[in-house]
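Note that this complex is displayed minus one protein chain, with the remaining chains in position.
The block that comes next holds subunit A.
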Amino acid sequence: MIWAIIFILGGLTYLIRLAFIVLWGRLRLPGWVQRALYFVPVAVLSAIITPELVTYDQHLALSFSNPRLLAGAIAVGVAYRTRNVFLTILVGMVAYWLLRWLLPGA
């Protein structure tokens, strides 16, 4: 059953990735869809990130005792100032470790 899951999901994922690359000429996207595509990366990635930051131990944790939220905010600041991917991940990870060590109960 695990093998079936792997190959069916893999096949579907490949078809999703291939769809527009192959059908581009025949399947013309309306102008507004093409403009919408500009916003795709920022929208999808933000929607993935945010729930990861505001939850801790699978609970909503919108407080300063949530190390993921604080370390994430620090990483956003580093990314905004430096535009450096490696530095963002490094500072974010170190901040996360420090905060988990410093914050009681986290």
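Definition applied: a contact is a pair of C-beta atoms (placed from the backbone, for glycine too) under 8 Å apart; a residue touches a chain by one contact, two chains touch by 3 or more; residues count from 1.
To be clear about the criterion, contacts and distances are computed from a predicted model.
K.L.:
UniProt name of the unshown chain, from "AzlC family ABC transporter permease", "Cadmium-translocating P-type ATPase", "MaoC family dehydratase" or "Acetyl-CoA acetyltransferase"?
P.N.:
Not shown, but named in UniProt as "AzlC family ABC transporter permease".
K.L.:
Contacts of subunit A with the missing chain: which residues?
P.N.:
These residues touch the chain not displayed: 1-10, 12-14, 16-22, 24-25, 29, 32-55, 60, 68, 71-72, 75-76, 79-80, 83-86, 88-90, 92-93, 96-97, 100.
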